[in-house]
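So the structure is just underneath, and the comments pick up after that.
The other protein chains are all here in position, but one chain of the complex has been omitted.
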Amino acid sequence: MGFMNLFKHFLADDWGVHPDDRKRPAADQPVRVMPVPARLYLPLQQHLGGPARAVVLVGQKVRKGELIAEAQGMVSAPIHAPTSGTIAAVTEITAPHPSGLTLPAIILDADGADEWCELYGCDDPFALAPAEVGLRVAAAGVVGLGGAAFPSAVKLNGAAKAKVTTLVINGGECEPYLSCDDRLMRDRAADIVDGIRIMLHATGAGVALVGIEDNKPEAIAAMQAAVAGCDTVQIRPVPARYPMGSEKQLIQVLTGHEVPADGRAFDVGVVVHNVGTALAVRAAIREGKPLIARLVTVNGNCAAAPGNIEVRVGTLAEEVIAFAGGLKGDGIGLARRVMGGPMMGLQIPHWRVPVVKGTSGILAFDTAEVAEQEPNPCIRCGSCVKACPMGLLPLEMSARIRNEAYGEAIDIGLKDCIACGCCAYVCPSKIPLVQYFVHAKGELAAQDRAKLRTEATKKLALQRQERLEREAREKAEAAARRKAEREAAAAAKAAASAAPASAGEVA
Amino acid sequence: MIAAILSLTLLGAALGIILGVANKFLAVEGNPLVDELIAMMPGSNCGQCGFPGCSGAASAIADGSAAPTCCPPGGKTLAAAIAAKLGLTVDLSAMADDGPKIAVVAEELCIGCCRCSKVCPTDAIIGAAKQVHNVFREACTGCSSCVEKCPTEALVMKPVPVTLQHWVMPRPALA
Partner (left out) sequence: MSEFILLLLSTALVNNVVLIKFLGLCPVMGVSKSVDSAFGMGLATTFVITLAAGASWMLDNWLLQPLGLGYLRILTFILVIAAVVQFTEMFIKKSSPGLYQSLGIYLPLITTNCAVLGVALLNVEQKFSLFKSLLYGFGSALGFTIVLLIFAGLRERVALARVPAAFAGAPVAFVTISLLALAFMGFSGLNV
């Protein structure tokens, strides 16, 4: 227990913020299952990594669960038909993204039959080789359902290769308003634990720690009942605090290991998966069902009947809200539309964007909740420094970013920022700190791309130069050869004409 | 009077000789700076800067006769990198940066004459004789040297389309 440890101990208790969680009453409502809408919009990129490639033709009939877009590249995930029907188009639609830009998507017209294709489940997943589990999960298009939508199979296989010792299951759900994971743990605790055990088998980890925030006592009780008699899965209540559900923070609280700044969870022998993902893995292995539906929380002051709804991937947010009971006063007073959580979710331009695999919530905020205020100058109070879960200096970073001194911002830790938004949340001057960081990260990524591009074109220019030189050389060689041939021919001709003459002389 | 003239002359001559000798011994071949700058430039020798190729521009920037912002394909990124290297402060906002541009072929106008593909410094234009040409987006540096060659004005410079992968969150407005 050196001085530094003492220091860390005092610091460790301080990070994060305690926003009003506003999870109830939505969390206490039973799950409603939404019927399949007439038309589904399936973006080809619903995950981190390379976009999927459509493998269906317009007009083609597909059954529920059939592959309609295959994974491309190492980090990618396939997409399956959420219901049976006809492919109406493969086109561009508005992305669930603040930019309002489009992205390629498959549009599927449901036929109402909702008829499954053949499914190949497995009765004893523990008899499968771990790698086989990973393959099946990959084929089912399972991605992280906590929000980041990272392809789960990549993490499972990577964890097996990295020989992780601990599987951390994220039931934190630290974002206010959201309660879909809470609901899953209350209603389907046994299935989740089954999924966790399959994941343990796939990763080779010895123990699974399920971190659940202590503001969800029902979920904790349900999960504890489900793990009774199973000592490899442990339920660990953690204090409710945002961003407890962030990978690095949860690992530190549950295992005591700190993930290094430029490292990953694997480096401390841990892999993190969401509770929803555990359920999706179970469905993929036991029943062979691909990921085609998920639980979505509809919440916010403008939502008439907040609650959790089971929705097919590709359903428009508009239809989800209509099914959930619509907006209060037909949307009068609606100030902001958000997909995901209020802290890290994406503000969307309108409701006509589809639910994707990573959509955890659809939130309709009124002006009171948004409380947009003109930012005031920084008073250097240091609240953001105290709140930052990564121990960074948000006020210093934002000052540098404002001056476009991105290099200096990186020097003081911009790359470690997880964009959780704690700094902007606590700022008494209402400075949009996290927006600065997101902007700067985008700008840096653009600069990196520009640099790579310059290098690539330089190579091309060099190759062209070489090609031109080679062509010139070959041309010159060919000309020289022709000239030599001509001269040889001329010489032979001269010799031939000279020969008879000399022969005559001799004669 | 004479002492003053003599001593000043002598002093000047002595210092001149010392410097002359020193210059001989301390001579440096070439300018290492120029080589480093050449390594940073796009290397496509497109000539938009008005110098013969990237090495010409690099030496002009190094001796100060050209601004670090003179390279359009390099854009703001390159200008900032060069300015940092030379310890200069440049006004990047003044740089006409309506974003990077690339050449786009209007297919209905292209007659497949191949004149553009011959001048492209990065071989970014694809197409055979009498076939409609196309620009390979990833390889185009936006140097626009093909635009002047096109007899039917089928080539135009257009801003690189913003996609979800390229989108950058705008900077928050100042308080």
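Each chain carries a letter (A and B) given by its place in the written order, and its residues are counted from 1.
By definition in this document, a residue touches a chain if its C-beta (ideal position, glycine included) is under 8 Å from a C-beta of that chain, and two chains touch if they have at least 3 such contacts.
Fair warning: this is a prediction, and the values are worked out from it, not measured in the lab.
Colleague: As a test of the contact rule: which chains in view would the missing one touch?
Modeller: A, B
Colleague: Please pick, from B:33, B:132 or B:156, the residue that touches the omitted chain in the full complex.
Modeller: Looking across B:33, B:132 or B:156, the contact with the absent chain belongs to B:33.
Colleague: What is the set of chain A residues that contact the non-displayed chain in the whole complex?
Modeller: Counting only chain A, the missing chain is touched by 377, 396, 399-400, 402-403, 405.
Colleague: Touching the hidden chain in the full complex, which residues of chain B are there? Just list them.
Modeller: Interface residues of chain B facing the absent chain: 3-4, 7-8, 11-12, 15, 18-19, 22-23, 26-28, 32-33, 64, 85-89, 174.
We adopt the following convention: only the chains that are shown with their structure count from here on.
Colleague: Using CA atom averages as chain centres, what separation in Å is found between chain A and chain B?
Modeller: Measuring from centre to centre gives 38 Å for this pair.
Colleague: Quick one: in the complex, what on chain A touches chain B?
Modeller: Counting only chain A, the residues touching chain B are 45, 95, 97-99, 101, 103, 374-377, 401-402, 404, 429, 431-432, 435-436, 438-439, 442-443, 445-447, 449-451, 453-454, 456-458, 460-464, 467.
Colleague: Which chain B residues qualify as touching chain A in the complex?
Modeller: Residue positions touching the partner: 42-45, 73-75, 77-78, 92, 100, 120-124, 138-139, 141, 162-164, 166-172, 174-175.
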